[in-house]
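These notes concern the structure reproduced below.
For this depiction, one protein chain was excluded, whereas all remaining protein chains were kept in their positions.
This part shows chain A:
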Amino acid sequence: MQTTPIVDVKNLQKIYGAKKEKQYEALTDINFAVAPGEFVGIMGPSGSGKTTLLNLLSTLDVPTAGSVRINNQEVSHLKGKQLADFRAQQVGFIFQDFNLLESLTARENISLPLSLQDVPRSKTVAAVEEVAQTLSIADLLDKYPAELSGGQKQRVAAARALVHHPAIIMGDEPTGALDSKSARELLDLLSNINQQQNVPVLLVTHDPFSASFCDRILFIQDGRIKQELSRQGQARKDFYGQILEQLGTFEQ
């Protein structure tokens, strides 16, 4: 059965530097798609182009050539208000360093994407309560980020990414600043949400443990997709082993 992919990337290229200056090609001819409900990981060593790719997908940067379609919308040419609306409605973003506003309580941080769309207060309250239940942070809602642990902060950040039911969730090393227990909890949560709500997740990471939660992993090196690995119903432990093996051959 052929379904329309949520993310569809074709011939994507990114070159840094002006034409007459020294140029650097960060991404070369990237092609891939993310199906609805898929949990996709992007792995690669430092400098491989992971962050550039994520920036292009999240519309934070503009590609030199090629197309990025998200939820049936070409995003590489969006501008101004359309661009802002796209970010606010279609993408839920989780950052490595949480990016919570420390002057707002957890509740206010989570409500922000809804306030931006002028969702009525009663609906906002309900939506925040619901997502807080899912992420088990209901009792933390009135605390400020400074009063929360790293794991709690990241769950609040995840709640903010989820609250407006975006078309896709993107994570940029979301477990990078967490201890192993919190990291595992967050990844469990993400895959639960991915399975129960059928939201596709795109995870950029260099950590094989995080990657083992994915359905499919794209390995990037020097700006190109070098390898693709599918879980195909394997247990997570086995998949983890496969990833480690792959990484091993990759670095040879």
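The definition used in the following text is that contacts are C-beta pairs under 8 Å (C-beta built on N, C-alpha and C of every residue); 3 or more make two chains touch, one makes a residue touch a chain; residues count from 1.
Assume contacts and distances are computed from a predicted model.
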| item | value |
| --- | --- |
| Listed names "FtsW/RodA/SpoVE family cell cycle protein", "ABC transporter permease", "Chemotaxis protein CheA" or "Anti-sigma-K factor RskA", matching UniProt entry of the absent chain | "ABC transporter permease" |
| Candidates A:Asp85, A:Asp179, A:Glu228 or A:Glu245 - the one touching the absent chain | A:Asp85 |
| Residue among A:Pro113, A:Gly171, A:Pro208 or A:Gly223 that touches the chain left out of view | A:Pro113 |
| Touching residue (missing chain; options A:Gln13, A:Asn55, A:Ser191 or A:Gln227) | A:Asn55 |
| Where the unshown chain meets chain A, residue by residue | 16, 55, 58-62, 79-81, 83-89, 91, 93, 95, 99, 101-104, 108, 111-113, 115-116, 118, 121, 124, 144-147, 160 |
